[in-house]
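Have a look at the structure that comes next, please.
Excluded from the complex is one protein chain; the other protein chains are retained at their positions.
Read from first to last, the chains carry the letters A and B; within each, the first residue is number 1.
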Amino acid sequence: MELYALPAHALRQMLDRGEISSVELTKSLIERIEAVDGAIGSYLAIRVEEALKEAEEADRRIREQRDVGPLTGIPVSLKDNICTEGTRTTCASRMLENFVPPYDATVVARLKAQGAPILGKLNMDEFAMGSSTETSAFKLTRNPWNLERVPGGSSGGPAAAVAAGATVMALGSDTGGSIRQPAALCGVVGMKPTYGLVSRFGLVAFASSLDQIGPMTKDVKDAALLLSAIAAHDPLDSTSIPGDRADFLAELDRGVEGLVIGLPVEMLGEGVAPEVREAVNAAVGVLEGLGARVEEVSLPHVRYALAAYAVIATAEASSNLGRFDGVRYGFRSREDADVVTMFETTRAQGFGAEVKRRIMLGTYALSAGYYDAYYLKALKVRTLIRRDFEKAFERCHLLVTPTSPTVAFRFGEKADNPVAMYQSDRLTVPANLAGIPAISVPCGVSQDGLPIGLQFMAPALAEPVLFRAAAAYEAAAGWASMRPPLEVK
Amino acid sequence: MAAIEREDVERVARLARLALTEEEKALFQEQLGAILEHVRALQEVDTEGVEPTPYAVQLTNVLRPDRARPSMPREQALANAPQEMDGYFFVPRILEE
Partner (left out) sequence: MYEVIIGLEIHAELLTDSKIWCGCSTRFGADANTQVCPICLGLPGTLPVLNERALELAVKAGLALGCEINRFSKFDRKNYFYPDLPKAYQISQYDLPLCRNGAVEFEANGEIRRVRINRVHLEEEAGKSVHSGDNIMGSEYSLIDYNRGGVPLIEIVTEPDLRSPEEARLFMEKLRTILLYAGVSDCRMEEGSLRVDANISLRPFGETELRERAEVKNLNSFRALQRALEYEVRRQSAILDAGQRVEQDTRHWNDQKGVTISMRSKEDAEDYRYFPDPDLVPVVLTEEQIETWRRELPELPDQKAARFISQYGLPAYDARVLTSSKAMADFFEAAVERFGEPKTVSNWVMVEVQRLVNEAGIEFDALPIGPGDLAGLLELVKRGTISNNVGKEVLEEMFKTGKSAADIVKERGLEQISDTGELEAIVEQVIAENPGPVQDVRDGKEKAIGFLVGQVMKLTKGKANPKMVNELLRQKLTGGA
């Protein structure tokens, strides 16, 4: 098999045995990017020279057997809202088109310390706002399974790159499903950790109380590996959970026998495409066959999750995006008769329509006279959703649902209808509101040949059992080896 | 409550420092109205006595010691600035305090 098609844990063995070098691996990936990314459009920046230099250093470490970790020499790509010192970080926005951070995000510093070359920066919906990567100010990213379809979003670049073999693994960010939904739509694994497990320092904020960085990989084991590399307490992030992290790989091979898996009835019915429902039902059958006990559970308040999310996420975003005012960094308009005009035109010209729409909604929800009815109400509903999960987890180890209600849709299909687009996140936002971990793994293909994703959710900090179930399902169902039928020019 | 008036759009755009075109105002009035219509479902929920959840983690008192460390070089601080002058960030005139 070609190097680009292999997961990190397989490449690890080859690197350790000296069968390949990190430089060879990095070069082969750069060639792969050149071959496929013209059609896919997943990258915004490729760090050719820097990555090769980092690969050389990794090879030296491997040769000298000095500080070799699971990711030493394994190239990783990043969603372009994760700050990289000296490499432009744009959030796919005109606003940050020329922004070069003077610092690395904590996750980037951790990857670099472990000797993982950083291959490049990946496309996304502008400021992570969107579900199709169509709101990127710079380019469309196409779904490797069907170039007429969206890759999902907002981490569409990472999902498409992993699916197309244009990187080994990638980091995305997930505020309402932005890792899991594109992972599902591109047929890869995407995982959102427990809130506070991974440092947010250096992740350009969309909604601070919901954002988490997480792995997007070819299989579950790689997701556990990449999460192990980035998860740690960070004194630079006040919301970082203190103490050591669990061993995410420890339970990977334990199987699902004896696990009780809940099937939330509210998340399987209305709005879920029939073939998605069928694939999920089949997956549930596989899990039962493996010895899991599957029970129906109810999460009565999840039907309000999307509404609560719309308010909370946009309220926080409206404040988080205030700093883009044309003074210290980023785009500044030429209309500068006075400072207020400069602010207003800078923000009008620097932000795209979806970002403006969300800033408007969030500003409205926080403004005098509406705070209690919208923002405060949404925070209370969030409490009820969290309690629903706590109650369900008294009975179940895990919950399982579809990741996305539909398979990848066509470009433009929902772009003009925000309400329809937001529905794409319907099944993923509850985990963000509750702060719990969730993972999407491939569970089939539609009649049109488009991937379908299965979502597992676990209680806070129960990542080991989440990976355990996902790995067991993956091994039994065999979808991990499926690759898009990409024509290489 | 769900409907949003043109004046609301303009008031919110002023607060958010967004210079909207007439077309955008009309579009946002319609779209925000549609989203708020959906959000209105929240009002159905009985939240009597329910505490809000503004934070996603149950942490308190995250503190750092009061130790000063070197700042960044001024050139680096100003490196991304659209306009600078004499080591300061330059902005157009401020009309009112």
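Criterion: a residue touches a chain if its C-beta (ideal position, glycine included) is under 8 Å from a C-beta of that chain, and two chains touch if they have at least 3 such contacts.
Not measured: the values here are computed from a predicted model.
Every visible chain touched by the undisplayed chain in the complete complex is listed here: A, B. Only one of A:Leu15, A:Met129, A:Val189 or A:Val204 touches the absent chain when the whole complex is considered: A:Val204.
Within the whole complex, the absent chain has one touching residue among B:Val9, B:Val39 or B:Ala56, and that is B:Ala56. Touch with the chain that is not drawn comes from one residue among A:Gly69, A:Gly255 or A:Gly322, which is A:Gly322. Screening A:Thr239, A:Ser404, A:Gln423 or A:Gln455 for touch with the missing chain picks out A:Thr239. Only one of A:Leu6, A:Leu25, A:Leu96 or A:Val150 touches the absent chain when the whole complex is considered: A:Leu96. Although one chain is not drawn, its touching partners on chain B can still be listed: residues 15, 17, 54-57, 59-69, 71-72, 74, 77-78, 85-94, 96-97. On the side of chain A, touch with the chain left out of the figure occurs at residues 81-83, 89, 91, 96, 99, 101-103, 105, 200-205, 207-209, 235-239, 315-316, 318-319, 322-325, 327-329, 339-340, 343, 363, 366-368, 371, 375.
Rule of thumb we're sticking to: only the chains that are shown with their structure count from here on.
Each chain gets a centre from the mean of its Cα atoms; for chain A and chain B, those two points are 23 Å apart.
Residue ranges on chain A touching chain B, taken from their complex, read 98-100, 102, 195-196, 209-210, 235, 238-239, 241-242, 301, 303-304, 306-308, 310-311, 318, 322, 325-332, 336-345, 347-348, 351, 353, 356-357, 359-361, 363-364, 367, 373-374, 376-384, 386, 418-419, 422, 435. Taken in their complex, chain B has these residues touching chain A: 1, 4, 8-9, 11-13, 15-20, 24, 28, 31-32, 34-36, 38-45, 47, 50-57, 59, 62, 64, 72, 76, 79-83, 89, 91-95.
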